[in-house]
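Apart from one protein chain that is not included, each protein chain of the complex appears where it belongs.
Letters A, B and C name the chains as they come in the text, with residue numbers starting at 1 for each one.
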Amino acid sequence: MTVRIAVIGAGIMGADHARIVAEDLPGATLQVICDPSVERAGRVADACGALHTATDARAVVDRADVDAVIIASPDSTHATLSLACIGARKPVLCEKPLSQSSRECLEVIAAEIAAGRRLVQLGFMRRFDQSYVEMKAALATGVLGRALMMHNFHRNMENPAADFTAAMAITNSAPHEFDVARFVLGIDFTAISAFQPKRSDALVAPVFMVLETDDGQLVNIEINNNAAYGYDVRGELVGEKGSIALNTPSHSRLDLPLAQIIAHAPDWRPRYGEAYRRQNRAFLTFVQTGEFPASAADCWDGYAAAIVAETGMRALSRGCRTTVEMAERPSFYRKEHFT
Amino acid sequence: MTVRIAVIGAGIMGADHARIVAEDLPGATLQVICDPSVERAGRVADACGALHTATDARAVVDRADVDAVIIASPDSTHATLSLACIGARKPVLCEKPLSQSSRECLEVIAAEIAAGRRLVQLGFMRRFDQSYVEMKAALATGVLGRALMMHNFHRNMENPAADFTAAMAITNSAPHEFDVARFVLGIDFTAISAFQPKRSDALVAPVFMVLETDDGQLVNIEINNNAAYGYDVRGELVGEKGSIALNTPSHSRLDLPLAQIIAHAPDWRPRYGEAYRRQNRAFLTFVQTGEFPASAADCWDGYAAAIVAETGMRALSRGCRTTVEMAERPSFYRKEHFT
Amino acid sequence: MTVRIAVIGAGIMGADHARIVAEDLPGATLQVICDPSVERAGRVADACGALHTATDARAVVDRADVDAVIIASPDSTHATLSLACIGARKPVLCEKPLSQSSRECLEVIAAEIAAGRRLVQLGFMRRFDQSYVEMKAALATGVLGRALMMHNFHRNMENPAADFTAAMAITNSAPHEFDVARFVLGIDFTAISAFQPKRSDALVAPVFMVLETDDGQLVNIEINNNAAYGYDVRGELVGEKGSIALNTPSHSRLDLPLAQIIAHAPDWRPRYGEAYRRQNRAFLTFVQTGEFPASAADCWDGYAAAIVAETGMRALSRGCRTTVEMAERPSFYRKEHFT
Partner (left out) sequence: MTVRIAVIGAGIMGADHARIVAEDLPGATLQVICDPSVERAGRVADACGALHTATDARAVVDRADVDAVIIASPDSTHATLSLACIGARKPVLCEKPLSQSSRECLEVIAAEIAAGRRLVQLGFMRRFDQSYVEMKAALATGVLGRALMMHNFHRNMENPAADFTAAMAITNSAPHEFDVARFVLGIDFTAISAFQPKRSDALVAPVFMVLETDDGQLVNIEINNNAAYGYDVRGELVGEKGSIALNTPSHSRLDLPLAQIIAHAPDWRPRYGEAYRRQNRAFLTFVQTGEFPASAADCWDGYAAAIVAETGMRALSRGCRTTVEMAERPSFYRKEHFT
């Protein structure tokens, strides 16, 4: 009894999800690949062996031969499609963000609560990354003492798009950092300060944020979308008794004239390919068992990321420390998976 | 049209293979798990959801509902079962060694040639390990110049078994090193010298070998089955213009009082789990397409490892450099995949 | 014609300076070691072979058999003793800070300008540390592009003193970071924001500062005086095209059960011993030639560190971004050594 999955969106992320479903999820079938562009959907279907292609996302959600949905369409469609999945009572793995609007996130939350059961898993895949898992585990053992600070560095080689802005650095890249700090530390954010150095060219400069948590920690985040040298995510958790840092796994090193060299990756795939795989397997188990995965992000985590991003943008434009005004967490979204 | 796979052997290796088939090979079904111990077969079947259990390996090979076989039973049974698979014209992934007897390897080779098609893939999984793949690729680019030496270090925490001997270090652990050097360098070995330091206790001491190749390289191998500190495989390829070394991927590092710490693994799983997965996927593709995987080891590679191990044992007991007397490679086993 | 040096202060720093003069400065003689405690002065004199001991620092400055002075007495005496050296026209290497009061720094500056020649070298020894030298050199080559950010981490095992406060973290430890960022980047600071996480115990929590420069960079500084795990200074300079990070030199690594270990040092000596040596040699050359060392810090750098520290303390207590109000740099303190 295979789980029939529809992937909505046949862009970079959609194609990756389709490939994972087809190649890495025994027990799942890539039932439909859906994209407004027939051609694009066809290409992914050919590459991954999808059974059907489609262009109308809403219709796909309602198909009788679809048991679960992965949303990898443009950000602006995530909330609407998630609501549709909730309406159809079909489990959905929604790529982050749930919405860039915290208000819209609350609408999805209301709908899921009304539905009375967990349906939405959010694609913050770093929660399944071995490095962060080890960081969280080390904190749990007590060997580091109480957490004091997290230092986070997010670097891309270059802007994902020509019209990229500093605001997008906060709304697109930073949410991964917001969420993984919430995951590792089990906190919420109370205030943000945001800074930006000046570049000598037209590219978007890095954004540096200092976030304060409701448990007295500092979480510092560099978002550098034009770091030029490679895709590089670093992080360190500083505790009262010790510290733990992420390592970027590498497989070889070269000795060439006057240089010992370890390769940087150009994009996120070598770093997070395995995390996506684990995340999607957790989603499959969720579909099969109905039990929401202990580590996964949910709608509430999506709301938290959105409100923090909104506050971060305000902090950046105002140039001063800005308080995060979070709604109260509904009892529906229990906090146990933070422990 | 799923490929129905039988796994023969429900020990550590068999259980791992069963799990990979069940969880990591979409397109394959774990049809049978076979072990002389009904209980052991049952445990693995329960854990991995095998459809059937069995105790008679020969009968399993001939079952009509079995398309392909993975042999993970004791070493002494590998050749006989491989011959059975060849007789039944069923593709087989045989755990290394093909046989500890080079003569027996030649019998399997004769049978496969007589069958007229490739049927046996040998489980030298390091050929699918990313570190060695990068090493071989770096050599191919020419950036290192011509290969001069390989330094290889194989370390286990402790003896796999109470009755472990130095000869077994050469016949059990070293073949991985013999084969991966043949894979990376595309050579055969011509002579071996073997040395052994003295331990102060009853444990088996390391064996150190210097192998000479038919292309003028040296391949040095330390086999240290009682290294005490962890599972650790290191390697370096030294070329005329540069060098490349294996990195052991790690995911985090700790700063604790007066020590920066990176964890060692107790066994091979974190290091080679992904290589096994890739190898078994290559086997599935082999079964589906009939095309032997470019990187995989075959019977001839199994023979080469066996004759080198036999020569290594003689070199160790004689205490002097010993010539490797290899048979001639049948044209059936083309050398293209070495280039 | 040896240079006769008096070292004022026989505490930890004074003893280290005395040892360097005695053992590492050919061409210099340790003429006097001076401390209010006769006993303490005597101990250092015995250990290092000083010719004389003394208790009155002012008198030592004026001695005819003293050519140059190293001030390593308590911070509060630095400015007064520097003024005495200027008055006596004797070159002086003054341990940082010149003064914790920026106003007092300006008095020393006025005196040095009035004297009409360079007399005061300030003990910001990191300017002579190989790691920072390489960082500055890499920036100068252009390979990193324009500087955007510096990330600086200063960690001690534990509080230097029982009555240590967060303010002292800013006035005692942070000036090293303020100065070395000015040295590497060739900038001045325009604004500071300061943050502090909460500890669960009575120890002083880390201070985290974000500084803005007059050239548009961000300089982030963690001062963590109770890091528990060791003495650890890290730094990274992020440019538009690449990045450079400090390495802490280490000499060996251990493989012990399940852990690969590199030792952390308990204090600054292994990390900065060589920088102190180089700094003091530069001072000796300064005394011998009259030419102020290109890399060394001067009174103006001391003033800059003091005003930034004062602003940092205000920023921490006010809880918001605070502008640095620097005096104008006198032409006497040329900026060439920043290039």
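What we mean here is this: contacts are C-beta pairs under 8 Å (C-beta built on N, C-alpha and C of every residue); 3 or more make two chains touch, one makes a residue touch a chain.
Keep in mind the model is a prediction, meaning the values are calculated, not measured.
Trainee: Please pick, from B:117, B:321 or B:334, the residue that touches the omitted chain in the full complex.
Mentor: Selected residue, touching the omitted chain: B:321.
Trainee: Quickly run down the residues of chain C that touch the omitted chain.
Mentor: 22-26, 28, 130-131, 133-135, 138, 143-144, 241-247, 249-257, 262
Trainee: Touching residues of chain B against the unshown chain: what are they?
Mentor: Contact residues on chain B toward the absent chain are 145-146, 148-149, 151, 193, 195-201, 203, 205-206, 208, 210, 212, 216-218, 220, 222, 224, 226-229, 238, 240-243, 319-321.
Trainee: If the hidden chain were put back, which residues of chain A would touch it?
Mentor: Spelled out for chain A, the touching residues are 157, 228-230, 232, 255-266.
Rule of thumb we're sticking to: only the chains that are shown with their structure count from here on.
Trainee: When the centre of a chain is set as the mean of its C-alpha atoms, what distance in Å lies between chain A and chain B?
Mentor: The mean C-alpha positions of chain A and chain B differ by 38 Å.
Trainee: Compute the distance, rounded to whole Å, between the mean C-alpha positions of chain B and chain C.
Mentor: 57
Trainee: Measuring from the mean C-alpha position of chain A to the mean C-alpha position of chain C, what distance in angstrom results?
Mentor: Chain A and chain C have C-alpha centres separated by 43 Å.
Trainee: So which stretches of chain C touch two or more other chains?
Mentor: As it turns out, chain C has residues touching two or more other chains at 228-229.
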